[in-house]
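Structure provided below as structure tokens; questions to follow.
Note that this complex is displayed minus one protein chain, with the remaining chains in position.
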Amino acid sequence: MPILTSPPSESALVAEQFDDIEQQRDAAKLGMWIFLASEVLFFGGLFLSYTIYRFTYGHVFMETSRRLDVVLGGTNTAVLLVSSLLMAFAVRAAQLDQRRALVRLLLGTALLGCVFMSIKMVEYHKDYVEHLVPGTHFEWTGADPSNAELFFWIYFAMTGLHAIHVTVGIGVLLVLALLASRGKFSGGNYNAIEIGGLYWHFVDVVWVFLFPLLYLVGHR
Amino acid sequence: MKSATEVDLQTEGQMARTHYLNVDLGVKSWLLTTDHKRIGILYLCTILIFFVIASVAAALMRLELLTPQGDLVTSETYNKLFTVHGVLMVWFFLIPSIPAVLGNFVLPMMIGARDVAFPKLNLFSWYLFVAGGALALWSLIRGGVDTGWTFYTPYSTTYANSHVISMAAGVFVAGFSSIITGMNFMTTTHQMRAPGLTWFRLPLFVWSLYATSLILVLATPVLAITLALMSVERFWGVGIFDPKLGGDPVLFQHLFWFYSHPAVYIMILPGMGVISELITCFSRKQIFGYGFVAAASMAIAILGFVVWGHHMFVSSQSVYAGMVFSILSFLVAIPSAIKVFNWTATLHKGSISFQTPMLYALGFIGLFTIGGMTGLFLATLAVDVHVHDSYFVIAHFHYIMVGGMVMAFMGGLHYWWPKITGRLYPEFAGKLAAMITFIGFNLTFFPQFILGYLGMPRRYHAYPPEFQLFNVLSTAGASILGIGYLLPLIYFLWSLKFGRLAGPNPWRATGLEWQTASPPLKHNFKETPIVTGKPYAYSAQEDADLNLATV
Partner (left out) sequence: MEKVVDPRIYVRTCAALLVLLGLTWAIAYVDLGPFNLIVALAVAITKALIIALFFMHIKGSSRLLHLAAVAGLMWLLILVSLTLSDYFTRGWVPLNH
């Protein structure tokens, strides 16, 4: 029996290891979800550390959490949620062969990602000025300064790792926008947009957990 | 010069005109290849380099241990030797060995596919591996690391004066190589099986690679973040493992072993998969209990994630948690035992021939059983208090890793060598090397069980004089073992030019990979095969007169 082939218009879009366009799309989606599962475990080590120390030093964590700027953090959460909306629309635009809308939505998502990063940098600068960065310049006037420093180490580690992922995501979105502007995607083949979207939504989900766990410990 | 007398059952003793090796020539065609078969060979060459370096380290250690005094190297140097041996052997040899070499080569063919799901990512994973290895070698050149392959805090973060961060970075990068490989294999197995190839018609090697890939994808990221946290703490001077901040150094151990215990199953599961292939082929028999063996692979992968605390019984971990981990560790032995029983039952009333791959497979079964049973001693809380950090532990894991895994790798390499190269290795030399390896291995590591039981600690380069006899025996064994590994290197290279042409199926094996030419075409199959039956459709009765070799 001959190798299964796809219709001539589609066969140019199918990589040679795949039999048809559907197999290619299913493989791309599965591959990305498996990668996202590994990313959950990558962040997981930090979530574990946070959990252990929050249970051990709950009171200090409440005090330290109050020093984080909940307005900036909350705004950032909203920024990412709206960016996910734009990303979902971008995938839809790709499905409908709306090239210009696709490019604009990808750029819009990337822009909101940059807004997130800017707000984050403002926050980090604020923390630096207030001597909340762990290390020799750390200052804590409340009780248990060493445990407080532990909280901030975890805060910077978790938000830092997340920020790295956002930055990579922005890069990916810009590349996708460039390829889209050159007509690389169509209603038949937009796998890269779909899986780029999955990655971006994942980054959003991580922040959805980071915000309450870091900024909203206990009550204010 | 003719190779050893091998009855040539294949009349077509010729190679395909163009195959994957000669279809494109030149260095660039290799360095930019996306062919899974070439990538497997790239991995083979790379892991060989690390195996050699790590073996040299082991040789120096065994030379030092000939005498009770620490007189060959300083203790700092000895610490660096066992660290480089562990780091390179675990992450740069054992973990990639069967999956990235044999798995890459054979998996797509076994399922009737033209390649893996993501060939370019496959090539990228090799480059990541090379980059990680380069970082590790850089750390070595700068002076090495003395923390042990386990990088325990607070020594690694605060007190070590060696090049920890670059070594950790090398492992970190190599870790992403293995995550990508695991993701690739899982997607390939789910999406690209040939028509008619249902899950329960898959060869058991595929099941074992799938189970391994599950672990690769879920455990390795935790190692990555743990090494990153350790490195940042070392670099920054403060961190979450630091008691000065209220941190817990044992948290590092939890995170480290959450990966490193499943990692040992990454190392052994593919080996077990190879054994299923070898035992069936060389006893000409259907595997006994196919479903059980497949399920056991998955059970090992999953259960392997809930036993890590057995490395931490004496670390100040709660004794109640210790009890839980101890019970679970007993449980994980069960699926491994099921496999051993099933292989043995497969042999029963089989038509057995003792080709080199079969010798390695039989050796595996015996040595893995010893290694596995001694694991039960270690899982027993009270016994472990006595033998933790002693040579008993070292003997246990070398029985599994070297007596088990490396022998499975050698068996698989010999078995699929004709497929990979189109040539047969010399059978007599193969058998000789297998026997030498078996003898050398046991002489090296059995005395170490006794040493550990008598109380000799690991990672010491000097020891009380009463331990000398067993140490001398162990070193003698190591030199024999070294010969056992050197011989295949020589005759495999020899066979590339002078080996007998193999033909498509020298072993008369079932399996889709044997329906291709040797060496295979670039895209493996001229037409996608259709599968209609179960694997291992051997018949011992029909093949009772089959003479795969005369010696």
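Lettered A and B in written order, each chain numbered from 1.
Definition applied: a residue touches a chain if its C-beta (ideal position, glycine included) is under 8 Å from a C-beta of that chain, and two chains touch if they have at least 3 such contacts.
The structure presented is a predicted model; accordingly, all values stated were derived computationally and were not measured.
Across the complete structure, the visible chains that the omitted chain touches are A, B. From the options A:63, A:127, A:149 or A:204, the residue with contact to the chain not on display is A:204. For the chain missing from the display, the contacting residue among B:81, B:222 or B:281 is B:222, taking the whole complex into account.
Panel shows chain A; residues 25-26, 29-30, 33-34, 36-41, 44-45, 47-48, 51-52, 55-56, 70, 74, 77-78, 81-82, 84-85, 87-89, 92, 95-96, 187-188, 194, 197-198, 201-202, 204-205, 208-209, 211-213, 215-220 of it touch the chain omitted from the view.
Against the chain not displayed here, chain B makes contact via residues 190, 218, 222, 250-251, 254, 258, 305-306, 308-309, 316-321, 324-325.
As a convention for this text, only the chains that are shown with their structure count from here on.
Chain A and chain B have Cα centroids lying 35 Å from one another. On the chain B side of its complex with chain A, the touching residues are 113-119, 179, 182-184, 186-187, 190-192, 195, 217-222, 224-226, 229, 232, 236-240, 244-248, 251, 254-255, 523, 527-528, 530. By the touch criterion given at the top, residues 1-4, 15-19, 23, 26-27, 30-31, 34-35, 37-46, 48-49, 52-53, 56-57, 134-136, 138, 144, 146-147, 149-150, 153-154, 157, 161 of chain A touch chain B in their complex.
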